[in-house]
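Note that one protein chain of the assembly has been removed; the remaining protein chains are unaltered in position.
Order of writing sets the labels: A, B and C. Residues in every chain begin at 1.
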Amino acid sequence: MRRLDETASGVFVICPTPFTEAGALDEASADRMTDAYLAAGASGLTLLGVMGEAPKLDQEEALRFVRRVLRRVDGRVPVVVGVSAPGFATMRALARGAAEAGAAAVMIAPPAGLRGDDAVVSYVAQAAEACGDIPFVLQDFPLPTGVAISAEMVRRMAAADPRLVMLKAEDWPGLDKITALRRMEAEGRMRRISILSGNGGLFLPFELERGCDGVMTGYAFPEMLVRVRALLAAGRREAAHDLFDAHLPLVRYEHQPGLGLAVRKWVLQRRGIIGSAALRAPAPRLTPETIAEVEWLLARVERKVAALGAG
Amino acid sequence: MRRLDETASGVFVICPTPFTEAGALDEASADRMTDAYLAAGASGLTLLGVMGEAPKLDQEEALRFVRRVLRRVDGRVPVVVGVSAPGFATMRALARGAAEAGAAAVMIAPPAGLRGDDAVVSYVAQAAEACGDIPFVLQDFPLPTGVAISAEMVRRMAAADPRLVMLKAEDWPGLDKITALRRMEAEGRMRRISILSGNGGLFLPFELERGCDGVMTGYAFPEMLVRVRALLAAGRREAAHDLFDAHLPLVRYEHQPGLGLAVRKWVLQRRGIIGSAALRAPAPRLTPETIAEVEWLLARVERKVAALGAG
Amino acid sequence: MRRLDETASGVFVICPTPFTEAGALDEASADRMTDAYLAAGASGLTLLGVMGEAPKLDQEEALRFVRRVLRRVDGRVPVVVGVSAPGFATMRALARGAAEAGAAAVMIAPPAGLRGDDAVVSYVAQAAEACGDIPFVLQDFPLPTGVAISAEMVRRMAAADPRLVMLKAEDWPGLDKITALRRMEAEGRMRRISILSGNGGLFLPFELERGCDGVMTGYAFPEMLVRVRALLAAGRREAAHDLFDAHLPLVRYEHQPGLGLAVRKWVLQRRGIIGSAALRAPAPRLTPETIAEVEWLLARVERKVAALGAG
Partner (left out) sequence: MRRLDETASGVFVICPTPFTEAGALDEASADRMTDAYLAAGASGLTLLGVMGEAPKLDQEEALRFVRRVLRRVDGRVPVVVGVSAPGFATMRALARGAAEAGAAAVMIAPPAGLRGDDAVVSYVAQAAEACGDIPFVLQDFPLPTGVAISAEMVRRMAAADPRLVMLKAEDWPGLDKITALRRMEAEGRMRRISILSGNGGLFLPFELERGCDGVMTGYAFPEMLVRVRALLAAGRREAAHDLFDAHLPLVRYEHQPGLGLAVRKWVLQRRGIIGSAALRAPAPRLTPETIAEVEWLLARVERKVAALGAG
């Protein structure tokens, strides 16, 4: 089985969990979404993240969804599975199930309420232990949790556990932390890990320029993320920023906490990628005003991107 | 099947979840503990609360423990099952399992992160809906969650949902809120609900005097709680306070966040009520200094209570 | 003296507090900045907000700065003074000083740590009382404080105190709350107040379209904010969004918590509006990488805006 390692790069698409209008897991949409993301150029997929409504699934559903996507992917790209849970027993069960289904790695975020650097480092060590013999992605996302992870803490955790192969870097502000980590690696003070940015892609071109190997986010047009990365890799910096900036108004709109996922699912439904924009409760509802704004943004993005030409 | 209602009263003992030294669910101890608590005069039991390490169990273990205790209780007292979970799907599964096993009610605590009164009220309504056709206990415990529940909010929730039959009142300070609720009932502005205090029993005699119907806590000597309540009911106020105050140094020590549960399990093991004081990770460890202090307190409690005489 | 009322509208520029490299209050820059903002079309100025490093000034400095700017403004536009302070005595002293110097209103933000709607409403009532006979702006900015203010709470506070004349609306997401407030006014359930948006202007055109009377923010190019508002008012929606979107990459960059103010001061220094980009401790430092990114963004904004033509 293919496992994630520190050379991982590219666009890992955070998958929403598709539900039917009635709220059931929509496995047909899971297949369609998987196909769409691979066609868009995804280098990997991430399931059951914060934006995957993971806490709203029970254990059986979570594993059913993981298995369904993994079967569809069929080894073409690595799949990361979020296993954050309020206790290690649940985390262990999820991680084991994901590993058996063929996941390439699990993703761990230290939960709200941890106080002090040592508590965070120790939590991650215990969580990785609970997950067993599978690589893990450390998620650094302090906005919803209040848990700060410094570059030095990442270094400590990477030194302590070879299973830590990737950082999902979504601190805000976070650009200088990426530079600090890459500098520590360059100076031989830290082993190399893969770093993918997050935060809805809001700072994407700069994050790649600072040293990220890619991005892990669920923006509803992953093909843009793929193309921006390719343009930067080809040395076409202005073109990369032009394309990104054409999408930025929608990226910003989709990045609103809570509401953003509802917007994203609505766009994905409109694009035919999932069958329904339904979220499970608790969830915000899109007002007519919001939908009109999203329509306005979609039309503008399309026009602006068209104006850029084939690139 | 016996269901909890607003007339519930007495001492509901918060049960720890017993583990073996190796960390497995210790079902034999679950039986022994059940017997001990009923022998101590418990009017009810509460499983899978914060002090029951609920988040450290996976779903299967949680329901296995619930079934085991319910079988042992065999209908003699009502059993409340905590179902707080990060999402409604898990909550629904737990509540259904608990109801099928014969639980008298579930307990719901609004989670950290809710902002604004309406968000809290709406969350509780949705959670109760997810739990289905079973009464529920609302837990008001802002210390770990930061979620405030005013007397007025309790009134709103009680008016909106007849399934709300009991409040576990453990705000700190919380005495005036109990008085405010009872006053609203007396003035006909709110239907009556059962109110049990919590907070480790730290303010017990006053809480009962303010109008609580009992207490729901896990102090390692539940027979004291039962006796204090009986003394107050018999009009023997000084004797009630004397007995409570004899235990207060240990009550206070057991009330330390995080560490308290480790102390409590250690005392329960020493009393022969559970087989091992083991906690699942993450958990604090009792230092030799702590153990010596607990021993000192136990000896003093015993001596002071003996000096009070048969009462 | 001119006082703020519920008809206030336009762009209120949040002023940074200029310091010399040595950290002293830079009064000459305060004059220059005042002139620049009025020249840019500001309808008002706001001093000593979160982005004005207010807590880093002692009381004497704060009032000296307020007096200096008010003297320079000389009644041409209304000036709002932030008076948030850890206690009412300090708030009272600041408000009185600001009023005597000619401020049009004070601004109040409920502090972190308030729990429950009633606590927030009661705090604001007491704060307004402490400020005395001067109108006030209510700041709804939950990101740094965790204090949620619902539309209903705004309604209650507006009903209770005629001094509340303006809401600074910077919840995130916050567009639907603006719509909700305007709907309550339209339905006669709430008296009209002025609403200016904030949040660095990140959602500006939509906020104006939802019913905001303007924006109160400190983006380093306030002339853009003025122009976007004029274009929308003239019914030129596409042109308004085009201009805003040309700036959005920099708006987003300046909107980073903590770091953003350092970026903003750097840009203002580069534009010659203030003499030094210095911040008082604690403050982040701009790395060479960050400065290079800001330079890149400035060049792009200039080019994109030029390409839009005179508009």
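Just so it is clear, a residue touches a chain if its C-beta (ideal position, glycine included) is under 8 Å from a C-beta of that chain, and two chains touch if they have at least 3 such contacts.
This structure is a prediction, so every number in the text was calculated from the model and none was measured.
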| item | value |
| --- | --- |
| Partners of the unshown chain among those that are drawn | A, B, C |
| Selected residue (touches chain absent from view) among B:3, B:115, B:241 or B:270 | B:241 |
| Subunit A residues touching the omitted chain (full complex) | 115-119, 142, 146-150, 152-153 |
| For subunit B, residues in touch with the removed chain | 172-173, 175-176, 179, 202-203, 206, 210, 241, 245, 248-249, 252-253, 256-260, 287, 289-290, 293, 300 |
| For subunit C, residues in touch with the removed chain | 53-59, 61, 85-90, 92-93, 112-113, 122-123, 126, 144, 280-282 |
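Here is the rule we go by: only the chains that are shown with their structure count from here on.
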| item | value |
| --- | --- |
| Cα-superposition angle relating the copies subunit B and subunit A, to nearest 5° | 180 |
| Residue-number overlap at the subunit B/subunit C interface, same or different (half cut) | same |
| Chain closest to the middle, measuring from C-alpha centroids that were averaged per chain | A |
| Geometric centre distance via CA averages, subunit B-subunit A, whole Å | 39 |
| Centroid spacing, where centroids are CA-atom means, of subunit B and subunit C in whole angstrom | 47 |
| Residues of subunit B touching at least two other chains | none |
